[in-house]
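The complex appears here without one of its protein chains, the remainder shown in place.
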Amino acid sequence: MAGNTFGTIYRLTSFGESHGPAMGGIIDGMPAGIGINLDEVQRMVDRRRPGLTRGSSTRQEKDRVEVLSGIFEGKTLGTPIGFVVRNEDCRSEDYDHLRDVYRPSHADYTWQMKYGIRDHRGGGRASARETLSRVVAGAFAMQALRLLGINIIATARQADDELEHAREQGDTLGGAISCTITGVPAGLGEPVFGKLSSALAAAMMSIPAAKSFDMGAGRALTTMRGSESLDTMRMVDGKVHFDHNYSGGVQGGISNGNDIYFEVGFKPIATLMRDIPAMDSQGRAVTIHPRGRHDVSAVPRAVPVVQAMAAHVILDHYLLNKTTHL
Amino acid sequence: MAGNTFGTIYRLTSFGESHGPAMGGIIDGMPAGIGINLDEVQRMVDRRRPGLTRGSSTRQEKDRVEVLSGIFEGKTLGTPIGFVVRNEDCRSEDYDHLRDVYRPSHADYTWQMKYGIRDHRGGGRASARETLSRVVAGAFAMQALRLLGINIIATARQADDELEHAREQGDTLGGAISCTITGVPAGLGEPVFGKLSSALAAAMMSIPAAKSFDMGAGRALTTMRGSESLDTMRMVDGKVHFDHNYSGGVQGGISNGNDIYFEVGFKPIATLMRDIPAMDSQGRAVTIHPRGRHDVSAVPRAVPVVQAMAAHVILDHYLLNKTTHL
Amino acid sequence: MAGNTFGTIYRLTSFGESHGPAMGGIIDGMPAGIGINLDEVQRMVDRRRPGLTRGSSTRQEKDRVEVLSGIFEGKTLGTPIGFVVRNEDCRSEDYDHLRDVYRPSHADYTWQMKYGIRDHRGGGRASARETLSRVVAGAFAMQALRLLGINIIATARQADDELEHAREQGDTLGGAISCTITGVPAGLGEPVFGKLSSALAAAMMSIPAAKSFDMGAGRALTTMRGSESLDTMRMVDGKVHFDHNYSGGVQGGISNGNDIYFEVGFKPIATLMRDIPAMDSQGRAVTIHPRGRHDVSAVPRAVPVVQAMAAHVILDHYLLNKTTHL
Partner (left out) sequence: MAGNTFGTIYRLTSFGESHGPAMGGIIDGMPAGIGINLDEVQRMVDRRRPGLTRGSSTRQEKDRVEVLSGIFEGKTLGTPIGFVVRNEDCRSEDYDHLRDVYRPSHADYTWQMKYGIRDHRGGGRASARETLSRVVAGAFAMQALRLLGINIIATARQADDELEHAREQGDTLGGAISCTITGVPAGLGEPVFGKLSSALAAAMMSIPAAKSFDMGAGRALTTMRGSESLDTMRMVDGKVHFDHNYSGGVQGGISNGNDIYFEVGFKPIATLMRDIPAMDSQGRAVTIHPRGRHDVSAVPRAVPVVQAMAAHVILDHYLLNKTTHL
């Protein structure tokens, strides 16, 4: 209930502060008997590592995923998969000057108001470093989904030269990520509150810095007429064919067998590499100048996170849908 | 798990097919000892009734909410509040021709694929009539929130003349609803997966026909720079003041005490009052011409639904936040 | 979370005060396409009605179950099944003298301490009349289980003459109910916390007046040696055969294919038909003499409740187990 578990049947519970000993999590509900390639899990984690994408922080973490349970002789046991990733390159002293400061558009103030205590180092639990655990759970999910013929592709909408330009100015950028899921059978999604579109929205809007979600044609549909936005269907060669896919593969909250697609919008990262007007815990105005390592945009490294969360949602709903019939 | 329950502490479980005997639900987790004005609940339900707003269906339902439990001598008992609303004006025969037909951009096909059976009359459980139960739960929540000084305003973005124009052409329209929540204290929302923004997105995207969600400045942030989108803060007269509110009152998933605002986009209603190309269960192309009573746009009647779901989420998170401290 | 929902996949949410307008509930997660005999549901409800078993109260309720959704042309839709049972024969004035009184071994005092308000009439929500909703959900579950070859038998351990003797003295009796479930396949139950034995214990101990639970040989095992309590197994005619069943058909929390059996113990009903020393809300000693209609023992009418809760647990775990494999 405290918000660190995601999913109904396929569930990730995660832990970890950015500058604490480790990040990690427990995946519960992974079906039994599935062959797992742990190198592939590591490769997906590597894709969100700092320093590997343009516009990302230069923090050097090995981010080695250590799996502690749930796999036996290369296969899933059906038992929980515990994993940890050590936090190795923590320059916690970079954050000493932030101990009593609330940075604007950060979680410092809200966290303090909620808990009355916080780990100020590197954002603590509010750091996007927590997405590491999501990627691990998503990487496992993707291996299960592949056996079902389901694949997930995510692409960033952001130009490399924009990133460089903003970096030179000590500024940051927003951006968006599109995601397409192919091979999903018709029938996934639970009405009324468990719609697939609702679950995807919840998953994506839980990613740090996510501020908008469009299902299918999304916002474009708000200014369209019904007559120009119907996903008409017909049989072609004995298979159901949709002439359009404005709805993004989900109708009435349930997948229709067409490609599922959506877009997630991200705000610019709030940590600028220039003077920032802030407030301290006594209400005094202070100016901070970040010394840590920070990304110019959340988007490049968020791509595997979006993919991971999408995989999580689809596997979860695939399993849930098995209970629809006796 | 089958998707008919919403909320964690304050929970609505709903039931009802559009042309079955009744709609209804159970509200569990309502705090004890709160004085309830049932007339006010009825008035909020009336606001989503067909026939009362321009561009809405002419179905005449009294939609009287009958409360069956949980209230004693005008106050909540802390026990579940059961309620029913009878379905009285059902011209079920209007739907006979749709028994074996999958209307495009409707839930007919997806529902059939999922369950292998469906109530085809008036959309069955997939009808937006289910939102009636949401409005009841939201109306109760709003009375509790008012005691806390929290208010919720929702406004449709859609011109009346557009509605009339589309109706004349037998066409339908999309649209959007903005919602602002005032008086929310700082500290509501559960990191990591239970962010307030994620919970609001899930709530809104579960409303029939919702296709996009923008938190705060939302999508506009994707093309902004960090330097132009910081919600800087300072003390004014001993109170925290935010110079801007791009984030929509939520930072790191937790409310910051500022107004919370977001926008929900809706697709056009898929039932046009003209010939619609459809497919039957044998895969044959058929043309249907709707005879039922249908809205031109989901937006006018969805306003109290958005408001209700927002109230539900805020009350739920208010209660949940009480467990943060011993 | 407020405790009025039971089950994970197959879920009952119930509502209703004993002397309010109605009792009822919503069954969510019932698989789709199952033919339902509603008369049979009614007959099971009739078995827990007052006045039909020896030693029971003389309250005359018709207790007609009205199903409001989820069934279409005789089959389950996979949508929630809403139902209500009106409270018709309420002599609420019988309870006026109890408005400010805490009866010993009743929920009056604890309810008041928890909520600060309560419906004192007939026990309000704490009345065993709430079990009516459990029986409805259990009756639906039993029809699904029967299709799987699973049957549930429950028997009271209590002599009729004891009941009569106690009644004459205005006294009440405890007792116990044994339950056996046949036809359960091996593999149901979720380690570690979701053991089938744990789920059955939770279900049974949630029944009003339940005070003990024995799984299989139960307490007898506490004084046995390992060498005399092994459920040794061998193949007989190509099928696994257990020489004993001390464990009650559950090992390591998972069903082994053998009969599942357990016993539930009930305390005597706390309402005696004689002078009872009580305390009022001002802390004054008072003597009450019950005027309502009360059972001599909870056991006879609890038999269908035990059966219903057992059916609920088994169907829930049957559905949950479907998610163990991809």
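Of note:
As written, the chains take the letters A, B and C, and residue 1 is the first residue of each chain.
Quick note on the criterion: a residue touches a chain if its C-beta (ideal position, glycine included) is under 8 Å from a C-beta of that chain, and two chains touch if they have at least 3 such contacts.
What you see is a predicted model, and the numbers here were worked out from it, not measured in a lab.
Touching the missing chain, out of C:179, C:201 or C:308, is residue C:201.
When the full complex is taken into account, the listed residue touching the unshown chain is C:106, out of C:19, C:48 or C:106.
In the full complex, the hidden chain is touched by chain A at residues 1-5, 8-9, 11, 13-17, 20-26, 28-29, 32-33, 66-70, 72, 75-82, 84, 114-119, 124-125. Contact between chain C and the unshown chain involves residues 1-6, 8-9, 14, 102, 104-107, 109-111, 113-116, 125-126, 130, 166, 169, 171-176, 185-195, 197-206, 208, 210-219, 221-227, 229-235, 238, 240, 246-248, 250-257, 265-272, 274, 276-279, 283-285, 320-321, 323-325. Residue positions on chain B in contact with the hidden chain: 1, 9, 29, 31-34, 78-79, 144, 147-148, 191, 318-320, 322-326, in rising order.
Heads up, the rule we're going with is that only the chains that are shown with their structure count from here on.
Seen from the C-alpha centroid of chain C, the farthest chain centroid is that of A. Here B is the chain whose Cα centre lies closest to the centre of all protein Cα atoms.
Residues of chain B found to touch two or more other chains are 1-5, 8-9, 14, 114-116, 125.
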